[in-house]
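Note that one protein chain of the assembly has been removed; the remaining protein chains are unaltered in position.
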Amino acid sequence: MADEVKSGPEGIDTAYVANLARMVVSDEEVARFQPQLEQVVKYVAKLQELDVSGIEPTSHAQPLTNVLREDGVREGLTNDQVMANAPASSEGQFLVPKIVE
Amino acid sequence: MSWVATIGLETHVQLRTESKMFCACSTGFGAAPNSHVCPVCLGYPGAMPVLNRKAVELTVRSGLMLGCDIPFYSKFDRKSYFYPDMPKNYQISQYDQPLCEGGGVDIVLEGQARRIALTRIHLEEDVGKSMHFRSSSGVDFNRAGVPLMEIVSDPDMHTPEEAIAYLTALKQILLYAEVSDCNLEEGNMRSDVNISIAREGATELGTKAEIKNMNTFRGVQSALRYEIARQIDVLEEGGRIVQETRRWDPDAEMTSSMRTKEDAHDYRYFPEPDLMPVVLTEAQIAAWRATLPEPPAARRERMVSEYGIPEYDAGVLAADKRVGDFFEAVARASGNGKAASNWIMTEMLRLLGDQEMEISDVRVTPEALAGLIGLVDSGALNSNSAKEVFAELFAHGGDPKAVVEAKGLTQVSDSGAIETFVQQAIDANPQSIEDFRNGKTQAAKFLVGQVMRLSKGKANPQMVGEMIERLLSSDD
Partner (left out) sequence: MSLDADGALAQAEEADRKRAAGEEASLLGIPVAIKDVLNVTGQPCTCGSQILQGYVAPYDATAIAKLRAAGAVFVGRTNMDEFAMGGTTENSSFQVTRNPHDLDCVPGGSSGGSAAAVGGGIALAALGSDTGGSIRQPASFCGCVGLKPTYGRISRYGLTAFASSLDQIGPMTHDVRDAAILLEAMAGVDPMDSTSVDQSVPVYTAALSGDLKGMTLGLPQEYFVEGVDPEVEAAVRAAVERCRELGAEIREVSLPHTEYAIATYYVIATAEASANLARFDGVRYGSRAEGGTDPIDMYGKTRAQGFGEEVKRRIILGTYVLSSGYHDAYYLTGQKVRTLIRCDFEQAFETCDAILTPVSPTAAYKIGEKINDPLQMYLGDMFTATVNLAGNCGLAVPCGKTSTGLPIGLQVIGPDFGEAQVLRVGHAYEQSEAAS
């Protein structure tokens, strides 16, 4: 994939990344976060000091494999239960602003 | 100079499981909105996925049927993007270590056989479904979390017809493997199509467009035809193809660009921390391999040689595994493959089609049809009567001998009885004798018909013919 992130001093573009994460950030927030994040990114970049060639990455703290369940149906939640938590709903469906494709 | 199209397909196939991929909610189709849901498939805070063993098995089974390599180690990853039908706003999929790699699908097109190469098959969860109202959209998560395998072909096809042959053969193989119902109406098999155009002989592929989420083969074909023509037009007018996602509109019969957000997709894949890797052993894979059915292509060849039926018949009979199974059961029980093929091709498939029935709903058993063939072969039943018996068996089931007796259709092969009918027919039609002697051979056929009528169809037509011939000639 093309490297599309614009490079700031430490390579982080707060506004761009916030948009990837679907969060609107105000100009004030960008102004506050940008130096803080730059500082953190700069600190985190110390990982590059280490030679990690040939080291396997760890994704899980315990080395389990094949944790599987048998195929079988169990009752879940009722429609009333899930609609009780919905910010907006109609006729058993979750409502969202109209999806424009 | 002419243009060459290059086509690759990504086909999402719903696996035949009772429950969803990561929770125990039903995969049943057509339920009321949001009635097959739970904290897991709704992405509630704190809910966690647990992998359905059957989904893994069915994916590997598909891979084995399609000649894929099955790596011993496979893992799941999160693919992040926001969409209202995505409960967690990431999809659990497989990024770099899928369950199956490589493989291929054999197709035959205009008599030419070739193999379309596969890249991989991975397992992932389906998303929900949205419906659009005037000012809002509604989301139903019943489908969210249903297990899908994504079968990715290489960019290895060049015409819409090849793509359809690929999908048809793929569907046949998946049905044989009994891994999916492949019910297109229920969205069990949906394809994304990648297509690009390049000058013939060019070493590099052109820029591709992707057409998303088509659930009919005809849609794929029409969309490809349209898109190939569109891209060639653009290029011939000196334009450029932009890499984009397009949507097929089946009513307008055209593709159109889907709105692309300024930020192209950055899926930010990373290993799913809530799921552990799948590690398969050689023994496990071998055990699954041992349960695979014969692939349809091999079966067609075997049917021709084993039962002596034409290649065309073998193609029709093997197209649906259940039909093929039925045929083979009849052929083996009756010892008459040709008759079995004829009955199934001309009578049974026609009736099934007329009555919009599936072979699984049929009442006539392979044993009954084999019995019917036996009655004909032994001369106990003539072919007209046999058709009547078959119709009865098809409608109500039962034992052919019992039907024959109940309807009084047992063929008369007693020469004395036949002679009586023949004499009656000759006596009633003296003109026929005259005609025969004047060289009109069809007069004999007329008399045979009369005998069959007098015997209510029960007389053995071969014996009747011989006797009439003899009687008419001997008076000479």
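For reference, chains read A and B in written order, and residue numbers begin at 1 within each chain.
Assume a contact is a pair of C-beta atoms (placed from the backbone, for glycine too) under 8 Å apart; a residue touches a chain by one contact, two chains touch by 3 or more.
Owing to the predicted nature of the structure, the values given are computational and were not obtained by experimental measurement.
Colleague: Check the options B:F72, B:F270 or B:Y312 and report the residue that touches the missing chain.
Modeller: Once the missing chain is taken into account, the touching residue is B:F270.
Colleague: Of the listed residues B:W3, B:F29, B:Y44 or B:F446, which contacts the missing chain in the full complex?
Modeller: The one listed residue touching the chain not shown is B:Y44.
Colleague: Contacts of chain A with the missing chain: which residues?
Modeller: Here the touching residues of chain A are 1-5, 11-12, 14, 17-26, 29, 32-33, 36-37, 39-41, 43-48, 50, 52, 55-62, 64, 67, 69, 77, 81-82, 84-88, 94, 96-100.
Colleague: What residue numbers in chain B mark contact with the hidden partner chain?
Modeller: Residues in contact with the chain left out: 39, 42-51, 78, 80, 82-84, 87-90, 137, 139, 141, 261, 266, 268-270, 273-276.
Please note the rule applied: only the chains that are shown with their structure count from here on.
Colleague: Which integer distance in Å separates the CA centroid of chain A from that of chain B?
Modeller: Roughly 41 Å separates the two chain centres.
Colleague: Can you list the residues on chain B that touch chain A in the complex?
Modeller: 17-19, 23-26, 32-39, 41-42, 50-56, 75, 82, 84, 89, 130-141, 247, 258-259, 263-266, 268, 271, 273, 275-279
Colleague: If you look only at chain A, which of its residues touch chain B in the complex?
Modeller: Touching chain B: residues 1-2, 4, 16, 19-20, 22, 59-60, 64-74, 76-79, 82-83, 88, 90-101 of chain A.
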